[in-house]
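Removed from the display is one protein chain of the complex; every other protein chain stays in position.
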Amino acid sequence: MAFISVTSPHSHRANSTAGVMQQLLLATLPGVLALFWFFGWGILVQITLSVITAVLCEAGILYLRKKPIAFYLKDYSAVVTAVLLALAIPPIAPWWIVVIGTSFAMVFAKHLYGGLGSNPFNPAMVGYAFLLISFPLQMTTWLPSEGNFGASTGVENTLQLIFSSSPADDASNYDAFSGATPLDELKTQLDLDQSTDILQQQDVFKGFIAGAGWDWVNVAFLIGGCFLIWRKIISWHIPVGFLAGLGILAAAFSLYQPAQYASPLFHWFGGGCMLGAFFIATDPVSAATSDKGRFIYGFLIGLLIYIIRTFGGYPDAVAFAVLLLNLAAPTIDYYTQPRSYGHDKPNRGTAKKDS
Amino acid sequence: MEIFIAIAAVLGMATIFGAVLGFIAIKFRVEGNPIVDQIDSILPQTQCGQCGYPGCRPYAEAMANNDEAINHCPPGGEATIQELAELLGVEVIPLDQEHGEEQELPSVAYIREDECIGCTKCIQACPVDAILGAAKLMHTVIVDECTGCDLCVEPCPVDCIDMLPVAIEQNTWTWDKPAGVGESSVERIPVTNIQEAS
Partner (left out) sequence: MSRNTWKFHGGIHPPQNKQQSVSASIRQLPLPDKLILPLQQHIGAPGKVLVSVGDRVLKGQLLAQAKGFVSANLHAPSSGTVIDISDQPVQHPSGLPGKCIVIETDGKEQWCEIHPIDDYRQMDATQLLATINNAGIVGMGGAGFPSHVKIGTQQTISTLILNAVECEPYITSDDLLMRERAAEIIEGLQILAFILNPKEILVGIEDNKPEAIAAMRRAAQESTEANPGAPCAVTIVSVPTIYPSGGEKQIIQILTGKEVPSGGLPSDLGIVCHNTGTVHAIRNAVIEGKPLISRITTMTGNLVTDPGNIEVLLGTPVSHLLQHTRTSANQIHRLIMGGPMMGFSMRSTEIPIVKTSNCIIAADDQEFPDAPPEQPCIRCGACAEVCPAKLLPQQLFFYSKSKEIDKAKHYNLMDCIECGACSFVCPSQIPLVQYFRFGKGEVRKSKIETDKSDRARMRFEAHQERLEKEAAAKEEKRQQRAAANALKKEKQAKAKLEKEAAEAANPSTAASTAQESSNEPSNNDADEALETLKSNATKASKRYQQAKKALQMAEKNGADNIDKLREKILQLETKASDAKKALKEALPSPAKKIPAKSDATPNNTPKETDTSAVIAAATARVKVKKAQNALMAAEASDASQEVLEHLSTNLNTARTELEQHAPSEPTTGEAQ
């Protein structure tokens, strides 16, 4: 017989980091299916490519860092980063886009900062921002949504688009398929002094709320997000703050000048809003920690997204807003510590010597 | 004309700001030389002299005024060097082995009392007056006050002083730091069943 000496508690809830990550992956399924339905096979190819790259990068770096590879790979965090990045980039982006993006995310944004739990920025969004700045053309070229799991584009065509050595080779082919996203189009049109009336006129906006297919994709991610909240994988504070921030600004502006500014609904269900609110901004490693802090963090992301979307140079802004607030998260944490039991008021700021 | 206005303005501003700065310099002057106190408060106060100075404060003064290196304090070890580096804004450097090695456990002097001849040499050597005794009478160490500086060991003519590590008791015991990521913090204790063995 052998006893063990170990600190209390002796019983544990059966849960694990891997379990959390798996549920997160499960929750992306509705969104993936919606993307698949509206934009064809590309998304599946991108996810596959991204996951393979991420796992290889993680394994390689762990090997270089002399860490147990299997132990860390089993936590699924690399897969989650890969899937989130793949969901954010255009389905027909060339293969090297996703490979470069994913490896940048894994190597620079994650492991150079110390790996899981130590990265100050959301790796997927660092990868995305890196791609968006470096390859703006490839990163803004989307297929028009069609439905039917991309039947009209076809698997072969998609693969050809993704794996053709250079987009220029197939320029005609490429142009034939590609198009701008509703957010992009709206921005372009508004810059051309059009009014939001075009939302009712052009094909690209013909969804029920915010552009063909895009609203459904967002609804799908919203469903997945609700699943996460129900499973207590994420708390409601960040998504609600996020949507509130975005919605309040959008509502204010669209009430003030409806012709100039799109409605909150358009913003909520356009672009990567729901993906950002429920899957990206809620990455706990790089977010604020207390409940109050999380709400503020989400709220500020929402505000920033609206500001960048409306007044900035990019049609969608989830990545930049999230990265900026990642920077602010420690500060938010300092000023939103909860009031502990038995204390009159919460502590503020950082520790003082001999306090 | 404008040039004069400009000059006057600049001069005026310079005067005002100068006055403000001067006022602040007098009004909010930091009294004394607190950097020495700050350094002194970081040092472990063993007063062992291993740094080459007669006590912690002289070493603190030397660091503050003469740019003495921060790595001459073996009792403080790495932790002290880090704190000093942070306070003085210099780089963390490894402990200078010439001045001694960092001890893992704090130790305290014990006099083997039946061997003590009462020569009072250790009493004179003790920097914190932690040894009690009189000439030709047995001496003893006030364990609570001993800093473990080692200075009493050398002068003893009969080598009756031992530096013993401070024993851990139930009220001074603390939990170990868990092993960290990738490890399960379980300590296994082999147990033999006495009843079965007999």
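Each chain gets a letter, A and B, in the order it is written, and its residues are counted from 1.
In the analysis below, contacts are C-beta pairs under 8 Å (C-beta built on N, C-alpha and C of every residue); 3 or more make two chains touch, one makes a residue touch a chain.
Please read these numbers as outputs of a predicted model, since none were measured by experiment.
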Considering the complete complex, which visible chains touch the unshown chain? A, B
The listed residue (A:Asn15, A:Thr48 or A:Thr331) that touches the chain absent from the view is A:Asn15
Where chain A meets the chain that is not shown, the residues are 1-13, 15-17, 19-20, 71, 75, 77, 115-118, 232-233, 235, 284-285, 287, 289-291, 294, 333, 337-344, 347, 350-355
What residues on chain B make contact with the chain left out of this view? 40, 43-47, 55-57, 115, 117, 119, 126-130, 136, 144-145, 147, 157-160, 168-170, 173-186, 189, 191, 193, 195-196
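Going forward, only the chains that are shown with their structure count from here on.
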Note which residues of chain B are touching chain A in the complex, please. 175, 178, 182, 185-191, 193
Any idea which chain A residues touch chain B in the complex? 1-7, 67-68, 71
